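Before any comments, here is the structure.
Only a single protein chain was left out; the remaining protein chains are all shown in position.
Here is subunit A:
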Amino acid sequence: MSGQAATLTGVRADREQIVSRPVRRRRLGPGKPIKFGAAIGPVLLLVIWSIGSATGWLDPRVLSAPWTVVTTTGDLIADGRLQSNLLTSTQRAFVGLGFGVLLGVVLALLSGLSRLGEAILDGPIQIKRAIPSLALLPLLILWLGIGESMKITTITLGVFVPIYIHTHNGLRTIDSRYVELAQTVGLSRWDFIRRVVLPGALPGFLLGLRFAVTGAWLSLVVVEQINSTSGIGYMMELARTYGQTDIIIVGLVLYGALGLLSDGAVRLIQRRALSWRRTLAD
């Protein structure tokens, strides 16, 4: 604007200025997204970590260098420790998740479809929800020992609550107009559950599943650090006693990757199963 004014003179210049002034409007939104923006933060961290390790500013006893972590991963894969521990951990998480999902869905159906079921089940589950699953560990260890059954039970208890809460909520928020429709077309109870209740509660269930998957990994981390003899958590615990920060980092990366992968899988299922929905996100 000022540059333009300099090339023009007199009153006419002022008018010209007003006419040619670009429309300046303050933009309230954050603007266009940056390409690969999501990668910038993590890469920056990695660079700082590398520089810190290379200059000796980061003591390997505190944090191993990134390249040590990579070579350690190679070693762990070569001697098969990584695969066998990963397999054990994944199995635990999936068995616990499976039991938890089944339990959560059955309880949600019982309490969502019958007032008696709700009266009996909903209260205790809400109380259970207030108690963090991991706080039950001392009791579970006394009851079940420190073996696999304690680990699976802990994961199951952590999983079924979000499944129950969200499925139950999904059931209860099914539009009553559809219930009325089911009545006018004379649906049987079973057809009503299959055609109206289950598909209607599916969005809620899948949301619960996302929380459940995260919860399963969280419980897994904790139970694997209690007197385990296998699993990623055991591998990390062992590394702690020997001061091997590189192996601990490998374990953390594995947990992170597993969490991301499983969340991605649930989101994929969500997109496929709910293709009838046109939402804001699509």
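Basically, a residue touches a chain if its C-beta (ideal position, glycine included) is under 8 Å from a C-beta of that chain, and two chains touch if they have at least 3 such contacts; residues count from 1.
Here is the rule we go by: contacts and distances are computed from a predicted model.
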Chain excluded from display, named as in UniProt, from "Sigma-70 family RNA polymerase sigma factor", "Alpha-L-glutamate ligase-like protein", "Sulfonate transport system ATP-binding protein" or "NAD(+)/NADH kinase": "Sulfonate transport system ATP-binding protein"
Among A:I48, A:L87, A:V185 or A:A265, residue touching the chain not depicted: A:V185
Residue, one of A:V196, A:L218 or A:L252, that touches the chain absent here: A:V196
Where the unshown chain meets subunit A, residue by residue: 177-178, 180-188, 191, 195-196, 199-200, 202, 275-278
